[in-house]
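Dropping a structure here in structure tokens format, bear with me for questions.
Every protein chain but one is kept in place in this view of the complex.
To keep things simple, chains are lettered A and B as they appear, and every chain counts its residues starting from 1.
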Amino acid sequence: MSALRGFSRRDVAPRPVTPTDGEVIGRVLAGDVAAYAIIVDRYHARFARFATRLLGSQEDAEEALQDAFLRAYRGLGRYQDRERFASWLYRILVNRCRSMQARFARRSRSVPDFESGGRVAADDIRLAGREEAIWLIGQLPLEQREVFLLRFVEDMSYEDIAGLTGLGMSAIKMRVSRGLDRLRELLGGERQ
Amino acid sequence: MTELPGNLRDIVTQLKEPVTASAGFRERVMNAVRATNARRPLAWIVGGLLAAGVALFLLFHPRSDIERPTTFLLLAPHATTVALVGDFNDWDPSATPLQSVGDSAWFVVVSLKPGRYRYSFVVDGQRWMADPTAARAVDHDFGPESSVVTVLSRRT
Partner (left out) sequence: MKQLLVAALLLAPTTLAGQYPRLTGRVPQPLVSAVVPLLDSARAAGLPTDLLEAKVLEGVTKGANADVIANAVRRLATDLGTARRLLGGGASAREIAAGAGALRAGFSGADLERIHAARSARDAAVAFEVATDLVASTVPVDTAARVVLRALTSGASDEQLAQLRMAVERDVANGVPAPVAASLRATLLFKN
């Protein structure tokens, strides 16, 4: 109903409307806590695959997402509408993912690691499926993996990536290029 | 625009597999969101009272080498017991039990010399919880996470 603000009800035929993020946030801040579920559904749909690929595990990704949603909720009063909610929430999410990864990386130092940095034959990749794909991109530092996923898996344009992450274009392009170099190395190709 | 070579395209195809939410994800988040609401007023009251007590104590004890009262607060509505374990009590779960206030807050005030301490909470004798409001410890030699508190001396 709130989306019809400013229009006379006689002018527009009633139809189901999708509230904008700003409208949902307005409702939540006015006391309609249950409306936050709209945000949760919307952004889980949008970020779940990204977070799952970033961390390599759906369980970890959902923990990071849940934490991010909770922090975003607690910070709603401070959230400035200067930038889009999507990129604000995204940065909280990546921050959570980074913390989680740091935690696991330190823990795994005390147990033997399987060898990283070795070459993997290209044919093996075609046969081995998603686990190998996740292992491969896991060899990238998180910043490179992040933009690789946004660019090639989420199919975002560089402009959209810049808008979402707050990074500059040259930083994004450099990370993509380094990530591709690294992946090519791992797959046994020549560095270009 | 960068063209992906064939073997990288295969990888991307794998990674593009959609991911659906696990059952109950939205409910878990919304439960936590509602719990945040319910707890917040109590946390402010308890936190405020304790902070006031600590501030008064500090005001009248300005020496830098003295132990400072340090408050540990945890919100754990379904807990039966909560213990504080850390560097300062030899990680002994029986040494420093927390008292409950209201139906979800637990607290204890411990006198600590200035320094940096790693600590954690043990709920019902078996569930580990790091302090959600504190910094996480960097080293994770063992599974459950710990938090860090730094007690400042008065004169630095």
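Keep in mind that, in the parts below, contacts are C-beta pairs under 8 Å (C-beta built on N, C-alpha and C of every residue); 3 or more make two chains touch, one makes a residue touch a chain.
Since the model is a prediction, treat every value here as computed from it, not as a measurement.
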{"item": "Chains in view touching the one left out", "value": "A, B"}
{"item": "Which residue of A:Ala51, A:Ile92 or A:Leu140 touches the chain not shown here", "value": "A:Ile92"}
{"item": "Which residue of A:Arg42, A:Arg71 or A:Lys173 touches the chain not shown here", "value": "A:Arg71"}
{"item": "Residue ranges of subunit A at the interface with the undisplayed chain", "value": "71, 75, 78, 88-89, 91-92, 95, 98-99, 102, 110, 166"}
{"item": "Subunit B residues touching the omitted chain (full complex)", "value": "85, 87, 90-93, 115-116, 118, 122, 128, 135-139, 141-144, 146, 148, 150, 152, 156"}
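Please note the rule applied: only the chains that are shown with their structure count from here on.
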{"item": "Distance between the centres, which are taken as Cα means, of subunit B and subunit A, whole angstrom", "value": "25"}
{"item": "Partner subunit B, residues of subunit A touching it in the complex", "value": "33-34, 36-37, 40-41, 44-45, 48-49, 52-53, 58-59, 61-62, 65-66, 69-70, 73-74, 99, 103, 106-107, 110, 122, 125-126, 129-130, 132-134, 136-137, 149, 152-153, 176-177, 180, 183-184, 187, 189"}
{"item": "Sites on subunit B touched by subunit A in the complex", "value": "2, 4-5, 7-8, 10-12, 14-22, 25-26, 28-30, 32-34, 36-37, 136, 138-141, 143, 145"}
